[in-house]
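Yeah, one chain of the complex is gone here, protein chain that is, but the others are all in their spots.
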Amino acid sequence: MAGPATRGLLATALPLIGKRVASGLLTLLLVSMVVFFIAQLLPGDMAQELLGQAATADAVAALREKFGLDRPAPERYLRWLVGMVTGDPGYSLVANMAVSDVIAARLPNSLLLAALSALVSVPVALTIGILSAMHRDARLDRGLNVATLSMVALPEFLVATLAVLVFSVQLRWLPSIALIPADASPWLVLRSLAMPILTLSVIVIAQMARMTRAAIIQQLSQPYVEMALLKGIKPARVVLTHVLPNAIGPIVNAMALSLSYLLGGAIIVETIFNYPGLASLMVNAVTSRDMPLLQACAMIFCTAYLLLVLIADTVAILANPRLRNR
Amino acid sequence: MNNHVEVRGLCVKAGTTTIVEDVGFSIPRGEVLALIGESGSGKTTIAMALMGYARLGCRIAGGSVRVGDTDVLSLDEDGLAALRGDRVSYIAQSAAASFNPSRRIMDQVVEPAVNHGRLDRKAAEAKAVTLFRSLALPNPESIGERYPHQLSGGQLQRLMAAMALITGPELVILDEPTTALDVTTQIEVLRAFKQAVRDQGATAVYVSHDLAVVAQMADAIVVLNKGRIRENGAAAQVLERPADEYTRTLMAAARPERAAVDAPKATAAPLLEIKGLNAAYGTTPILRDINLTIARGATLGVIGESGSGKSTLARVIAGMLPPSAGSIRFDGAGLPPSLSMRSREQFRRIQLVFQNADTALNPAHCVGEIIGRPLAFYHGLKGAAATRRVAELLDLIKLPASLAERPCGGLSGGQKQRINLARALAAKPDLIMCDEVTSALDTVVGAAILDLLADLKRELGLAYLFISHDIGTVRAIADDIMVLYAGTQVETGRRQGYHGVARHPYTDLLIGSVPELRPGWLEEQGDRPAPPAIGQPKDGADLCRFLPRCSWRVGGTCEEFTPPRHRTPGGNIILCHRPEGASEGAS
Partner (left out) sequence: MTNAIRSWVKALSGSGRLGLVLVVFWLLIASIGPFLAPYDPGAFVAHDVFAGFTGAHPLGSDYLGRDVLSRLLSGARYSVGLALAAALLASLAGITLALLTAVSPRWLDEGISRFMDTLISIPSKIFSLVLVAVVGSSLPLLLLVASITYMPGSFRIARSLAVNLAQMDYVQVARCRGEGAAYIAIREILPNMIHPMLADFGLRFVFIVLLLSGLSFLGLGVQPPDADLGSLVRENISGLGEAAPAILMPAIAIATLTVGVNLLIDALTGRGRRMAGKE
């Protein structure tokens, strides 16, 4: 039984997943065009910017030639795209380093923060979402509803400043600046990351919990749930064995959206806590108009987002028998 | 204590409105009681209250329900959970929606037995297979491995019966279990249910709006209206000598009288003439070689089971789906295939009325706007003239003119359907295509709409293309009838031609499957003989689409060749290798 079922699963799910991968790649390509061509709107160019207003036309032209800026836009786009794909997204004139080196120093920090926050927020969000869906319209649900509703609307800097005020100014438990020395022990790392993690979690937990609740409630109104109750199955069991398998698709999708926020949306949190992540790097790139760096960061975030969505789609396909075997 | 089930003074409320009031009845052990009534009469609410269950927003406000020795309404949540699915089980209206789409059938069928500790998983599966077999399901050994979406509605309905019977319940509640099925499937499912319930010796409650079905299943009948009992008695008495006025109305509507006068025999130039029409959605062919004519002022009834292509035919004529082959001529001139090529005058003369008035009327517009739009669009009528005409049209469909100001949201189903019709009338069309216009309505309301259609036809000389899945409805209004099966036109002819015995085998099955309004009819039908064995159908040949189900098929012919058209003695044209169709003849 397992044999043919598994083979059937692969045979029918793979083309579907393949289609999603292809569509994701196409979207990524289009995104790269948008990112590249928006940057072209900038008046003046890198050479001009670098040499300043006083530079002679010859010097500017020479520099342009050196960086290939004199070539037509489509050609520059292609070069840039090939560079992105091969891991060489260009040269940051502001940092005077290869963009890849600048990013390599920051990316692990971002991933660490995102991973730890996900570890905290996903279980909490799932629990809240399931609990309030099961007690739909009861006092617990209404309370949680108002709470999560308010939490999603809070500005990050309010959460972060409150956290600092409470935990480092008043209680003096945690450091307010998330600078991690190179030789820090895991405990010290956790301590210094505690507040950024807390702030990020507060924001994504609310989002994820709301979407989880919505996905489950949408299923709870289906006739098969009533049928299960009329078969004498207890409500908690109905949710676990009947509803969750059907709600998995939308729930993972919600997770993907929220997790992508942990990477790119962490801008303000990273700034407040002086955390050397990718998002605050991107803010610096905006301030200094460091276009190659900015474009590379944007592409990383978009790729991460599309990757997460792709994973969510794959899970949804695998969880849905209608999609995987006809 | 000799009754198995006792209900006393049952009261169910939704907020402050009472939806079931003071309902009481009793059922002796092993008998079947039917709850019958129109939609909204509280049938399902009562059935669920028997299990101590009320839907979200409703609550059981009073009364008592006793099953055996158990006072159901005094049980706590755990007690109820132990009762439901074990001693009392439930078969829902739509099996397709009531099975969990992401779990295998077997998991769901054995769940009650395993959950209540009646059987271990292995024994439960064995019992399930036995039940599958006795319910005449195909491949009883392996059908449990499937997912719900891989099975047909009739199969799911029987699988749901297996799920309900697996614990050997003492009370089974069947809630409109065949309403979603085609008649030809319904008869098989009814037979399987009746047998299975009798084998178990269970008491049953059968909920339905269909008197003829109830006549086959019930020992006693309770007639409900607006949450109250109108009549309660033995099945034979209620069906033969109904005591209550309301019951008599129901009975009359269940047997529609012929509402229309016969149209004159086709005159020289037909209004609509279709030749060799084929249509497809994308690359999936749906309709094949359709030929029909409708005379001025005549009605063509189109009948066929769900998915046979009835609506598709109407869509093609309306221009929403260009045909892939064939011609449509209207009043002597060819009709362009697609919407963008038709003239406003062509649009005006053919109007389409949809099945579901709820979705056919824009909730953002009021009644006057809805009826007024065709007036302005086709006839340039505005201001006071338009208002006057709207009032006339409302009068024509027997609704008060004051309705014009109302949004259509708060109207009843019947009122909405009339407005739906008035909008078509406003165009002053020659042909109205009615797609299942009575199917979503209660029988009494539906019968009134049929009368209205017949009146309008007489007064305005309209021609109809009348689509329905119900042969009784079609007979009541149509002059000619066309039978569709899987997109092919298997039989066409005068209404009277269908009384004869020489019918197409599918027509025969269709007409023979409609239950009659008397007890014992189901038993008389006997088991349908299995289709005779034939050879392997020839690949690539355009064979008869009814072949897999046909009890009359001819070995060596039907699986080899495309069926020809024959004229039967009754004057109908059938698409079949047997010139005499479903009757013994000298072939």
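Letters A and B mark the chains as written, and numbering starts fresh at 1 in each.
The rule we apply is simple: a residue touches a chain if its C-beta (ideal position, glycine included) is under 8 Å from a C-beta of that chain, and two chains touch if they have at least 3 such contacts.
Note that the structure is predicted; figures quoted are calculated from it, not measured.
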{"item": "For the chain not depicted, the shown chains it touches", "value": "A, B"}
{"item": "Sole contact to the chain not displayed, among B:374, B:446 or B:519", "value": "B:374"}
{"item": "Residue of A:92, A:246 or A:260 touching the missing chain in the full complex", "value": "A:260"}
{"item": "Which residue of A:63, A:113, A:285 or A:319 touches the chain not shown here", "value": "A:285"}
{"item": "Interface with the unshown chain - residue positions in subunit B", "value": "57, 318-320, 339, 342, 344, 347-348, 350-352, 354, 356, 359-365, 373-374, 377, 423, 427"}
{"item": "Residue ranges of subunit A at the interface with the undisplayed chain", "value": "27-28, 30-31, 34-35, 38-39, 41-42, 145-146, 149-150, 152-158, 161-162, 164-165, 169-170, 176, 260-261, 264-265, 267-268, 271-272, 282-283, 285-287, 289, 291, 294-295, 297-298, 301-302, 305-306, 309"}
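By definition in this document, only the chains that are shown with their structure count from here on.
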{"item": "Computed distance of Cα centres, subunit B from subunit A, in Å", "value": "50"}
{"item": "Of all residues in subunit A, those that touch subunit B in their complex", "value": "1, 222-224, 226-234, 242, 245-246, 319-322, 325-326"}
{"item": "Touching residues (chain side subunit B, partner subunit A) in the complex", "value": "48, 51, 53, 55, 80-86, 89-90, 92, 94, 97-103, 111-112, 115-116, 145, 147, 149-150, 163"}
